[in-house]
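Note that this complex is displayed minus one protein chain, with the remaining chains in position.
Each chain gets a letter, A, B and C, in the order it is written, and its residues are counted from 1.
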Amino acid sequence: MTFWQDPYAAAVEWLRNLLIGWGLTVEAAQLILYLAGGIVLAGGSLALVIFLIWAERKIIGRVQDRLGPNRVGPWGIFQTFADILKIFTKEYITPNGVDRVPYNLAPVLAVAAVIMIWAVVPFTVTLYGADLSVGLIYVMAVGAIGEMGIVMAGWGSNNKFALLGAFRAVAQMVSYEIPMVIALLIPVMMAGSLSLGAITASQAVWNILIAPLAALIFFITSVAEVGRAPFDLVEAESELVAGFNIEYSGLKFGFFFVGDFLHAFTIAMLFTVFFLGGWRGPFVDQVPILGAVYFFIKTSLVYLVNILMRAALPRFRIDQMMDFNWKYLTPLSLSVLVVTALADKLTLGLSAWVRIPVFLGLNGLLFLAASVMVNRRAINRPRAEVVSRPRPLARPETAVQPETNGGVS
Amino acid sequence: MSTAQILFLIFSAVVVAAAVMVVLSRRIMRAALWLVLALFGVALIFALLDASFFAVVQVLVYVGAIATLLIFAIMLTRGVMDDSKAQLNRGWPFALLVCLGLFGGLVYILSQWNRFNSAAPALPQDAYDLTLFGLALTSPDGYLVAFEAASVLLLAAMVGAIYLALEKRGN
Amino acid sequence: MIPLSWYLILAALLFCIGLFGVLARKNSVAVLMSVELMLNAVNINLLAFWRYLYLTSTAYNGFVFVVVLFAVAAAETAVGLAIIISAYRSRKTVAAEDFTALQG
Partner (left out) sequence: MPSEWIYIGIFSLIALALPAAAILMAGVLGPKKPNPIKNSTYECGIETTGETWVQFRPQYYIFGLLFLIFDVETVFLFPWAVGYRVLPLFAVIEGIVFILILLGGLLYAWRVGALSWQ
């Protein structure tokens, strides 16, 4: 394998030989490589956030017919650096009565839980952190650590609004994790492995063609997991005073947002790995490094859809959100799993040209059936009238009564 | 001492210290956070035992779900236990005696066993194959009954817990 | 290499700490947390035995035991906490010594 076909593998090999040439043992050389690779990957993910924040502000600005950031540097590209400079010099305000360890640990966990996902994502055949044999469950488990970070933020802050916000956020996250895991069982079934590398390698036909409904469910639930619009009711920053992060300031507050932006990009990466064939594309067998290009093109497209969704859709109410998850997504994901498992076993051995239309047709039928059922329920259900309640008046005797006598006393 | 031994000692120190704090913490919410740390430490021990699947499942189920559920329950029942008073029964020295006796007895009995200090065999290539585990779990010669019984157990737990926890309409 | 005894002693210690919590804690939620510790000690034991004594590619007894124990732990926590919440609703207490309705 020459340098130009796979610069990453060649560079690692060169570095390993160099270290061993310096008289290190093979294990020590491996450890140093791990350390270097980890620092590059984790640092790279954090550096990416700087660009993501700028891109998102610019795109949302254009959607809303604004220019977006345009002062610092060409197209405002250095705007985020100015923001970083500012947030680094802000004061930390630590409210009285906080539980210091959970309070200070929470923002660190919120970011670390997202970065840790990057350890198992395969960018090309050779470029990945670790090809963990249980990578998919690892990704889910790391999400649980992020949840704990939110609980710690809510409880450590010693503020009832932070606590309520944290519990709403956690309830939302755990609810949407169910259809997500069930939808992800379909790529696992197709690959026969939980490793993200094997799942990518198995997709000669992209999984989105075999299970489009599962892909849709994963996309929706992953957006809800991050808590972005239209699922951002917990921390609707334009309407409420934040959620669980209300008592944070300076960079501690900023890191919750860094975690959010990075998580939004990370779920786009996961969508690419699970349903869009990851690094797969033409000529990847000859030139593996092309895989990284395909990977980032696909991821950016998914991320763009994500941003446009954020710009376009209105926010859910909490009861709508819970209903949508438990009464629509969960039964739907279970039935998709059952139907796909049966259909795949029964059409085994047929050519892909027969199988894919069968899968697409079955998914379409399921979606149609689910829509009909939802619509029938929605039509038959008595609707609550949306009116504001009469409010008590401070001094009823001086209130102006519009009906009586035209307001003249 | 090998690296694995040092790692084991660190992880088990974390587990034991966190477990002691779970039992002794006055504030119940702190105890829950210590419990999360203890469960996480147990996941690390599982990873040390080459059981990667159970290491991640431990975090997924215990930290992600059971600890979350415990914290929800603590929030629902908060405010009725006075945190400032002692959280242990009056008979706690007796309980301590029982536990120390049990621990001593267990260690004594185990140390009589001739395989107590056996070393781990090398891991064969296919020893850890989830495909075969899935096959064994669903084959009638394997553990099919356990598999389906677990599903019924979960169903019963779900129905029972919802019945108990749901506020009855009308009162 | 780590001998089997280390894992067994760790599991015994964890089990005894959990047992102490079950016997001595007042708050019934804390009692349930201690039960979780005891179940985890059992899991460590099962996996250690699998790794050290029964490591063959056909015997999945250890795995099945652990996986069923996960289900049991989940069921136990769910129902136990539901009972505590239900008792809290009617009696406004979670102290284990106050649950005396069935006392003779």
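Please note the rule applied: contacts are C-beta pairs under 8 Å (C-beta built on N, C-alpha and C of every residue); 3 or more make two chains touch, one makes a residue touch a chain.
Bear in mind that the values here come from a model prediction, so they are computed numbers and not experimental data.
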Across the complex, visible chains touched by the hidden chain are A, B, C
Of A:Val125, A:Leu194 or A:Ala268, which one is in contact with the hidden chain?
A:Leu194
Touch with the omitted chain, as defined above, among B:Val23, B:Leu39, B:Leu88 or B:Ala165
B:Ala165
Applying the definition given at the start, please give the residues of chain B touching the unseen chain.
4, 7, 47-48, 50, 52-53, 55, 57, 60-61, 64-66, 68-69, 72-73, 75-76, 78-79, 130-135, 137-140, 144, 147-148, 150-152, 154-155, 157-159, 161-163, 165-167, 169
With the missing chain put back, which residues of chain C would touch it? List them for me.
67, 70-71, 74, 77-78, 81-82, 85
Missing-partner contacts on chain A, residue numbers:
30-31, 34-35, 37-39, 41-43, 46, 87-97, 104, 107-109, 111-112, 115-116, 119-120, 129-133, 137-138, 158-161, 163-164, 167, 171, 174-175, 177-178, 181-182, 185, 188-189, 192-194, 241, 246-247, 250-252, 255, 258, 318-319, 322-323, 326-327, 330-331, 334, 337-338, 341-342, 344-345
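By definition in this document, only the chains that are shown with their structure count from here on.
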Are the chains arranged, by touching, as a line, ring, star, complete graph, or other?
line
Tally the contacting C-beta pairs at the A-B interface and at the B-C interface, and name the larger one.
B-C
Distance between chain A and chain C based on Cα centroids, please, to the nearest Å.
34
Rounded to the nearest whole Å, what is the centre-to-centre distance of chain A and chain B, using the mean of the C-alpha atoms as each centre?
29
Touching chain C in the complex, chain B uses residues 2, 4-5, 8, 12, 15-16, 19-20, 22-23, 28, 31-32, 35, 38-39, 42, 45-46, 48-51, 54, 57-58, 61-62, 65-66, 69-70, 73-74, 76-77, 80-81, 87-89, 91-92, 95-96, 98-100, 102-103, 106-107, 110-111, 115-121, 123-124, 126-127, 129, 132-133, 136-137, 142-143, 146, 149-150, 153-154, 156-158, 160-165, 167
For the complex, which residues does chain A have touching chain B?
99, 102, 132-134, 137-138, 140-145, 147-148, 151-152, 155, 163, 167, 170, 174, 177, 192-194
For a test of understanding, state which residues of chain C touch chain B in their complex under the given definition.
1-10, 12-21, 23-27, 29-30, 32-34, 36-37, 40, 43-44, 47-48, 50-53, 55-58, 60, 63-64, 66-68, 70-75, 77-79, 81-86, 88-89, 92-95, 97
